[in-house]
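For reference, the structure discussed in these notes is given below.
Shown here: the complex without one of its protein chains, the others still in place.
For subunit A:
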């Protein structure tokens, strides 16, 4: 029973400034198989993983204008896996030539008491959904193809209906701030998925 090293764990600059680089697109259900087939060829040689996740979006209203948003996600097909909490910042406004959407990202793995804990902190659930799909990897690039399902009765993840006839495709990379070559690699990868799917940077604010 050796002592684990006693370390003062300072919050390093690297962890605060992890950024998510994101490109999004969508494909209709009819085109899904072709896309999955192409991704199996392009991505790392491993069994593509399928997943069924339940995500809840929580808001904390304070005295400031816009509420603080946190996303809590857990697996429905692997119930023993830890919950995943995610904070996403505002997209960085800047270099128009940058090919991907860039935003600050903080990921925390948490125990199964996360839902109750967030409520105790003062968060309230804004909406929830179920996501079913596949995840692929190519080096640091992550490609997720999934379908969103609306939950008909709050808290009941068995009773769902598809939100649309399409599947959302997301290409993302998590990297420390300042690594802009990442978006070039993403654009090159996205080129290989055309014309099956066109991946673009989509500013969420423009959709509101």
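Assume contacts are C-beta pairs under 8 Å (C-beta built on N, C-alpha and C of every residue); 3 or more make two chains touch, one makes a residue touch a chain; residues count from 1.
As a convention for this text, contacts and distances are computed from a predicted model.
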| item | value |
| --- | --- |
| Chain left out of the displayed complex - its UniProt protein name, from "Immediate early response 5-like", "Mediator of RNA polymerase II transcription subunit 20", "L antigen family member 3" or "Sorting nexin-2" | "Mediator of RNA polymerase II transcription subunit 20" |
| Of A:107, A:128 or A:170, the one touching the omitted chain in the full complex | A:107 |
| Residue ranges of subunit A at the interface with the undisplayed chain | 1-9, 11, 15-16, 60-64, 68, 85, 87, 89, 106-111, 113-114, 116-117, 120-122 |
